[in-house]
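Every protein chain but one is kept in place in this view of the complex.
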Amino acid sequence: MDPAAHPDGGVAVVELADAVAVLGRFPALAGVDLTVGRGEIVLLRGPNGAGKTTLLRLCAGLLPLARGTGTVVGCDLRTQREAVRARVGLLGHANGLYGDLTVRENVEFWGATVGATTHEIDASLERMGLAARLADVGVSRLSAGQKRRTALACLVARRAQLWLLDEPHAGLDAAGRDELDLTLRAAVAAGATVMVASHELERAGSLATRIVDVVAGQVQEPSA
Amino acid sequence: MDHAGFIFASYIAAFGGSAGLAWYAIRRGRALGRQLPDEDKPWI
Amino acid sequence: MNDPSPVTGTSGHVATGVWRTARLIAGKDLRIERRSRVIVNQVLPFAALVMVLFAFALDNDDVLLRTAPGLVWLGTIFSLLILVQRSFAVESADGALDALRVAGVNPAGIFLGKSLALAVQLVVLEMLLVALAMVLYQAQLDAMGAVLLVTTIAPATTGLAFVGTLYGGLAAGARGRETLLPLLLFPVVAPVLIGATRATEAAFGAGSAAIDEGWPWVGVLLVFSALFGVGGTLAFGPLIEE
Partner (left out) sequence: MQSPAGTEAGTEAGTDGRTGNRTTDRHTNGNEDSAHVATTQTPPTASGSAHRAAGSARAGTGTRFTRVLGVLTIAALAVLALFALVLSPPDVVQGESVRILYAHVGTVWVAYLAFIVTAVASGAYLWKRTSSLTWDRIAGASAEIGVLFMAITLFTGSLWGRITWGTFWVWDARVTTTAFLFVTYVGYLAVRGLGGTHEQRARRSAVVALLAVLEIPLVHFSVRLWRSVHQDASVAGSTDVKLDDEMLFTLLLGTVAFTMMYVWYVLHRQRVLAMEDALDDKGLDLALAERRNEGLEARDMTEGTTR
């Protein structure tokens, strides 16, 4: 039923030690130490350009590790970036959906990139509350919140074990934000791990199980 | 000289083009060189 | 860290092969077209209009008959530009190309899939243009000519699709892509324009060209198609990688 659940609760999903990531020559991450366990919802808090997006992209396997060590979903960030990419889902400012296709077709497409079965597709639609009314509606006709949910359903169908969300609340109205929070809680209940970068501190803070400050390319846990 | 116009036009294009390119490279090099420390100029 | 792959478990990710990815992408592109009908409703009429405009500009039945093959392929190449732009507008509208990259989808598969979808659309377009040439310009086609024409269209189409996808992917997301794409694309497709036009001349019997004169050009088209098929499969990854 649930592809993302694995009987290995004790293992860290993200483990970074002194991780440095460079954009051009610019050390956007200047030595990050971070451990995230399964089932956590970690809120990354910090000013613009502190490195939140870069941290998410590093964890998605999109950037090479310039120094330090790191494993994400059990795969080494230096040697197994392809494997990391296939196992995590990054949701940035764009949703990565095809407006001319229906919700179901989008989810089927992204699921098929990892060989998901029809059963899994149905399950992911179900989980995001898209199965009944919205499945056969064209994506271009959805509201912003519904599009976000569809994008998240694609992450489920892709069997993403780690969800990396960059400002997921941006552009959503109040109802859309509530929907998103429910969605994330459901995903975590089903075995996923979530890292969220957000400005909506109150909103995301109530959602998060842990808050981490990102300052000038480094990570600090706020003293309790 | 027959066709003197065409011949001179050819040499003006060839020499003028080369000189223009060289002038551009030197001028740009000086402008940038002033803004950078010598460590960034390994040829010095 | 001690256990290298603990999270994968039994439902480990199936590494989908190049061909499966290609079929998936091509199917997705064609389905989007079937839904949106942008090409049927806009590009095909554009191509037909170009053929009519050629007739206005040349204004002479003999000239039209003789130049019909060239006009067919010129119309194809102009339309190719629009098709390629459409093909990548679909991907970049909501960051799907980025998402494909993030999802670790095989770039060779993306390249082949998008080329395949483009080729299918091009074939439809070319058939329309040939039919129009026969109706509007009185081009003739006998049985042997038809065989030659089909043999020409196959490699010419795949060649155009490969080159179009390759440079379309490069220009996608760049500033000024509308002007950059023709600058990159048109010089490269010149051999296809020359080769396909000569072969089509032979097939139409235009300008007293014999059927035999067409076959060497099919060879040129095959070489072009093969080179850019292989080159594109190898180069597409580095081109779209960040």
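A, B and C label the chains in the order they appear, each numbered from 1.
Quick note on the criterion: a contact is a pair of C-beta atoms (placed from the backbone, for glycine too) under 8 Å apart; a residue touches a chain by one contact, two chains touch by 3 or more.
A quick note: this is a predicted structure, and the numbers were derived from the prediction, not measured.
Taking the complete complex into account, A:Ala50 is the one of A:Ala19, A:Val36, A:Ala50 or A:Val84 that touches the chain left out.
Interface residues of subunit C facing the missing partner chain: 166, 170, 174-175, 180, 183-184, 186-188, 190-191, 194-195, 198, 213, 216-217, 220, 223-224, 227-228, 231, 235, 238-239, 241-242. Residues 1-4, 6-7, 9-11, 13-15, 17-18, 21-22, 25-26, 28-41, 43-44 are the ones on subunit B that touch the missing chain.
As a working rule, only the chains that are shown with their structure count from here on.
Subunit B and subunit C have CA centres that are 42 Å apart. Inter-chain spacing, taken between the CA centroids of subunit A and subunit C, is 36 Å.
On the side of subunit A, the complex with subunit C involves touching residues 3, 6-8, 11, 13, 15, 60-62, 71, 73-76, 82-83, 85-87, 89-90, 92-101, 105, 109-110, 112-115, 138, 158-159, 161.
Every residue of subunit C that touches subunit A in the complex is listed here, in rising order: 1, 3-9, 11, 13-16, 20-21, 24, 28, 31-32, 35-36, 90, 93-96, 98-105, 242.
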